[in-house]
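What follows is an incomplete set of chains from the complex, kept in their original frame.
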Amino acid sequence: MTATGNLLTFAALTKEFPGVRALDDVSFGVRAGSVHALMGENGAGKSTLLKILSGAYQPTGGSVRLDGQAHVFSSTAEAIAAGVAVIYQELHLVAEMTVAENLLLGRYPRRGPFLDRVALRTEATRLLQLVGEDISPDAKLGRLPLAQRQMVEIAKALGRGAKIVAFDEPTSSLSEKETQRLFQIIRDLRDRGTAILYVTHRMDEVYAICDAATVLRDGRHVVTHESLANVTRDSLVKSMVGRELTNVFNYRPRPHTPGGLEVRDLAGPGLRAPVSFSVARGEILGFFGLVGAGRSELMRLVCGAVAPAAGEVRIHGEPLGGGSPRTAIRAGLVFCPEDRKKEGIIAIRSVAENINLSARRSRLRAGLFLDHVWEKTNAAAQIAKLGVRTASPDTLIGLLSGGNQQKAILARWLSEKVRVVVLDEPTRGIDIGAKSEIYALIHDLAAAGTSVVIVSSELPEVLGIADRIIVMREGLVAAEFPRATATPETVLHAALPVGTPT
Amino acid sequence: MSANKISQPSPFARLWDSAGMLVVLAVLFLICALFVDNFLTVVNLRGLALAVATIGMVACTMMFCLAAGDFDLSVGSVVAFAGVLGATVMNRTGSVAAGVAAALGAGALTGFANGLFVARLGINALITTLASMQIVRGLGFIASDGRAIGIRTDAFFALGNTAWLGVPVPVWLTIACFTVFGVLLNLTAFGRNALAIGGNKEAAHLAGVAVTRIKITIFTLQGLIAAFAGLVLAARMTSGQPNTSQGLELEVISACVLGGVSLSGGVARIGAVIAGVLIMGIVQNAMNLLNIPPFYQYVARGVILLGAVMLDRLKQRT
Amino acid sequence: GGPAAPAKIKLGFLVKQPEEPWFQYEWKGADKAAAQHGFELIKIGVPDGEKTLAAIDSLAANGALGFVICTPDVRLGPAIVAKAKANNLKVITVDDRFVGADGKFIESVPYLGMSATKIGRMSGATLAEEMKRRNWAAADTAACIVTFEELDTARERTDGIIAALKEAGFPADRIFKAPQKTTDIPGSFDAANALLAQKTGIKNWLVAGMNDTATLGAVRATEGNGFKAAHVIGVGINGTDCLDELRKPAPTGFYGSIYASAPYEGFRTAELLYFWVKDGTQPPLDTRTDGQLITRENFEALLKAEGIL
């Protein structure tokens, strides 16, 4: 691999953490005016590479070359000054501040000694327009839905006019509409000569916007394709996972028995009209919609995280009283929320702790004491079953790669004996190999008579796994499709605001 | 997690939300004006304003500390030490300027050291400032041999004991602090960066905000202002007292928190801090005017403190 | 001492408020006794009951044979006596006398000092006399007594002040308490300020409190409210925190202080304990010291003689 024509080159990068070698002698280059995909399984080292690029981590060995000059950025400020912008996998925003203040964080416009509020607002508005978001710059960031926060994060990085922009799974919390908008932004950047590094687990995206691709496995460089023209999907997947992967969804029809989950006239914040639906035992029900369609809000009502204003939830015919996640879990309904950092993981506790948190309840001795044998075996079994890549079960979960954190949270819920599982964006940030395993697990759950609700913004995922699909739009149920009649076109059309030309 | 309304909040709700504690303050003031004899006299209001001068000044910088996600327990000791040091130096040299410079320098140095330990070495702020609280208090006792050091330089008393437009100088100085730090918080990048650090240190750092430098600056300012407040106090009392202002740190922090400054960082408003300081001052003043026996004052203070936050909390239900 | 010399006798001196100048002077006096008689003095501050018990333990561990104590609370007496007995230590109390569970003084423990009530009475009497000397009319005059009732000895002193004022014929309804929230100068300043805001139409003020600090704060408050020095009589207790005030070129409202000889009390109790431990000489069970009024006129001479200046 030569550095010629490359704006950005990684030269023999190595990064070691206690007990883990996250990157091992990785070298490849990224050309100006191209979009370069960075792929690999969860824990392969993609985010670590980006953090070295941004100066957040310092490599144990090797360097980053910009314009032929070798750098080891010792701080993020240095990297920013050198023209590098990184959109991290986890959002880095200040919830209590306004959108405008977040967008220009670290480079507030001044007028003499003072903050130039007018310039702040103008520039923020410009950035929001750049990403096509219709948000007030004065809105409090913490009030925005996840997808909009993601778009703010993107706008924030773009505002610096960097010549190298790296995206770490930017679409994992975006739905179709924003994703398309983001692609347009990326194409514009590319056309203006920016070098773009793009981390994703979604094959479609790679082929939609990437010109080149590099695959990492276990921290090592596997291959760099300077052009994707002759590279097949299967061969890419194979270089990532190290094996052939056919039929990701592996859909099998199952018998459905009525009386699983029944939701009647549920009303509450985020819903414009009461919602009713039911899921049979053994059935997988998909929820699709655009950002802010109200799916997450609905699920929070179903599982008791938010008290409903009216309506009823029944599980196997029994009404679910109480209105707290605790009662829901005890009745056999578990909920895996979409915002893993805020509502899923307990970052400063171990992987094992995070996995056992809920299910240990029924394993206590004398109602109080931990069953240490069970704690160990369950954690180990779940880690193995989901392929969580962790140095040990006692590693802090916050140190795991994003996808591995997600797997550990799923493991928490798969440790439970459940009747109903509600999964909100369960495969966010999960690699394709693991995805297919998780789909298989979901099928197994359903086959064992569990009712499964899966909320997803990935159309192929919903179409691939669900027996039935409900589409939500602007706080309302817009349509319902049995698997047989659901096509990408019909489902997407139902999700778009009324009057949108398709 | 409570329900989010999509509808725009009404103007009243917005005012209440942004100024909850100011409303509580106004109500409290009104009640006292109506029902507490002598409350609304010039003499009493002047006494009240003087009584909150020290807390008020120190609260300005404490607000910044809290905004950035830290706190400083050493302020009471710095107030006392600055008074003692200033008095000693003035008595020795006969120069007010020398005394003031020594005291301010010592305060800033203490703050700087706190900042270094917290921001650069990553030592917990509780431990760091608890340690400096003890060290500085000890130094104050050592320097004064435990005695109040009377100041013999008349020129210095002016700082504490003259009035301008009928308002005592220490009160003007407190108002000046509120103004300067209010401006610093709301109208400068420094203020915004402090809030960003407290709100999400990681995010601020990744965005290139000079986290360490800003934190050290804040602690240094805190030490400086505490020393300044100590000098003003010494001027008012015409002596530097080594055991003064014990427990000031908790009073200042609670005034800030009462005013809605978050203990976990990222949220601060100068108006609310002023409200917090005044509420605590008015409560104490009214109890004195009402001749409430001291033992009952403890109970009353606690109950009113709780009452004020609960009233403020109501806004989240409306 | 040299290698062959017998180990020095060790004695403890525990005081409740080591930060107060009073106790600093008491310790200095005791140090003098130690130097003079050749024993070792271990000084520990004991702000509350728990620290007192811990300090006695560490004295015993250190090989001390007895201690002088000004207890943080007189009702700790039985516990201190028991602890001392268990550790085989002799005890002398200074300033504050032990009180038993029955509410009576424990008279079996040697005591030296001046009662808080008595010192307070002296302060009150001084106020009354000076007022008479200045020919103030009772109708124009009121008394501001800064109180801190959380502390038992403080209350005994302020109660003494008030009692003496009443006995001197000062009208009871013109004696006002100003409770201080903290025991520093700003604490009594704020307390007095609130009182002055309420009591209008008073021409002259008598000002006193538990110690110099309390009186100083209240005097500052009178100044802030426009009372000239000629219309204020402030009397403190201790005579240690007011020296710079008395040295001020122009007289202030702070008239004087009831000085009790801390160095003497420290010296004498330490000496008595030493004789007791060394020779078995039983100290007298009850020794009283006197307070003395110090003013701008006499304080230099008097305190020089005491070794304080």
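The chains carry the letters A, B and C, assigned in the order they are written, with residues numbered from 1 in each.
Convention: a residue touches a chain if its C-beta (ideal position, glycine included) is under 8 Å from a C-beta of that chain, and two chains touch if they have at least 3 such contacts.
Values in this document were obtained by computation on a predicted structure and should not be read as measured data.
Novice: Per distinct chain type, what's the copy count in the full structure file?
Specialist: The complex described by this file is made up as A x1, B x2, C x1.
Here, only the chains that are shown with their structure count from here on.
Novice: Rounded to a whole Å, what is the gap between the Cα centroids of chain A and chain C?
Specialist: 71
Novice: When the centre of a chain is set as the mean of its C-alpha atoms, what distance in Å lies between chain A and chain B?
Specialist: Going by mean C-alpha positions, chain A sits 44 Å from chain B.
Novice: Distance-wise, how many Å sit between the C-alpha centres of chain B and chain C, to the nearest whole number?
Specialist: 33
Novice: Considering the complex alone, what residue numbers of chain B touch chain C?
Specialist: For chain B paired with chain C, touching residues are 37-38, 41, 43-44, 46-47, 50-51, 54, 141, 145-152, 154, 161, 168, 233, 236-239, 241-247, 284-285, 288-289, 293-295, 297.
Novice: Which residues of chain C touch chain B once you look at their complex with the stated criterion?
Specialist: That would be residues 18-21, 24, 147-150, 178-179, 181-186, 189-191, 193-198, 200, 212-213, 216-217, 220-221, 223-225, 240-241, 243-245, 247-249 of chain C.
Novice: For chain B, which residues are in contact with chain A within the complex?
Specialist: Answer in residue numbers: 1, 3-6, 187-189, 191-193, 195-196, 199-200, 202-210, 262, 266-267.
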